[in-house]
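What follows is a set of notes on a single structure, which appears directly below.
With one protein chain withheld, the remaining protein chains of the complex are depicted in position.
Each chain gets a letter, A, B and C, in the order it is written, and its residues are counted from 1.
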Amino acid sequence: MHEIKAFFAEHDHFARHAGIELLEVEPGMARARMQIKPYHFNGANTVHGGAIFTLADFVFAVASNSYGPMAMGINTSVSFVKAAISGTLYAEAEEQSRNTKLATYTVNVTDDSGDLIALFQGMVYLKKAPIISKDAPQG
Amino acid sequence: MHEIKAFFAEHDHFARHAGIELLEVEPGMARARMQIKPYHFNGANTVHGGAIFTLADFVFAVASNSYGPMAMGINTSVSFVKAAISGTLYAEAEEQSRNTKLATYTVNVTDDSGDLIALFQGMVYLKKAPIISKDAPQG
Amino acid sequence: MHEIKAFFAEHDHFARHAGIELLEVEPGMARARMQIKPYHFNGANTVHGGAIFTLADFVFAVASNSYGPMAMGINTSVSFVKAAISGTLYAEAEEQSRNTKLATYTVNVTDDSGDLIALFQGMVYLKKAPIISKDAPQG
Partner (left out) sequence: MHEIKAFFAEHDHFARHAGIELLEVEPGMARARMQIKPYHFNGANTVHGGAIFTLADFVFAVASNSYGPMAMGINTSVSFVKAAISGTLYAEAEEQSRNTKLATYTVNVTDDSGDLIALFQGMVYLKKAPIISKDAPQG
């Protein structure tokens, strides 16, 4: 898990660009946080759906890639249930099913008060190649 | 439409942070592009689902707010059908239904070759308040 | 809850047509089962996605209408994770969020072995009118 955590912290450029910090990785599980910054807002002065999605999608990617084989997100559904305005957002991905080709995850995005901000459901397609290539330079 | 276009270009901070440029707005329709940059990538060296979502979500927001009343995204579903690696991505939102409280939009995200990258479907809840407040300063 | 349970058992014609039996209703929660019959199958000899959806959608409807005000399903997403072939399917709806206008539910569909068959996420729009009209005859 340490290797996967280091890999994503290093190589997920857009998650870093969005200010997301990976907190924890277990097989089939991942947790991250995003401290709300001025660049996260939309025209309605709430956190942009794209920023919330990026946080959820990131823990979905880490959790689904946590076993080694490369997992590609193919479908995601999100219900946005409460506007986020300030503080820090947290996302936690949980595995719901996994076979040799497909796996399903749910992600809850919550705020500092523990209130649900968004509910995410996603499916990945599993490739045979590992997410961390042994041949390529990693830094 | 000019006012809405200027408003979103100015006030959608996360879309700007993601390098998205609004190209066109019509009632119930919007079109934007995102030139792929190093910060858009994920750990698998393809454009991050969060970046693709942000592009789609942005035209969804502009199209659904194009009539004036504030539209809040409540549900989105995305199928990611092809990995994006380089060049520019384009998104176009099209209105599918609209009543006084709810409206539905589809968004196609395509690459330079016109190939489909992602298929997005989203619903908004319509508030009575306008998206552009007449009382508040706009800049 | 007794009144809601009796109402749905009596008035949900398509659930009855699909052989679905309501087992339990609590505020924001409902549970039902569907014994697999020859008419539930699709061309691939597995239980039809429409039958699985109907079971999930039914507990979603009962749970979201359990407080009284009429709830209309506006968005649903389903991941089908395992084919169902025989025995009985169970569905349980759980409330994830609820405000005055919108509420969100998740539903797990499982088989006799407790294996996950489908994962469902749905949102309702809440009307002011009650689901059980006091003026109309109920039987």
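By definition in this document, a contact is a pair of C-beta atoms (placed from the backbone, for glycine too) under 8 Å apart; a residue touches a chain by one contact, two chains touch by 3 or more.
Because the structure is a prediction, the values reported are computed rather than measured.
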Contact partner of the left-out chain, one of C:Met29, C:Met70 or C:Leu116: C:Met70
Sole residue of A:Ala9, A:Ala83 or A:Leu102 that reaches the chain not shown, by the stated touch rule: A:Leu102
Per the touch definition above, residue among B:Ala18, B:Ala32 or B:Leu102 touching the missing chain: B:Leu102
Positions on chain A where the hidden chain makes contact: 74-75, 77, 101-102, 123, 125
Contact set of chain B toward the excluded chain (per top definition): 75, 77, 79, 81-82, 96-97, 99, 102, 104, 106, 116, 119, 121, 123
Residues of chain C (touch criterion as defined above) contacting the omitted chain: 7-8, 11-18, 38-44, 47-51, 53-55, 57-58, 61, 65, 70, 72-81, 83, 131
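What we mean here is this: only the chains that are shown with their structure count from here on.
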Interface composition of copies chain B and chain C: same or different, split at half: same
Copies chain A and chain C - rotation angle from C-alpha fit, nearest 5 degrees: 180
Per Cα centroids, the chain farthest from chain C: B
Gap in Å, rounded to a whole number, between the CA centres of chain C and chain B: 33
Junction residues of chain B, two or more chains touched: 74-75, 77
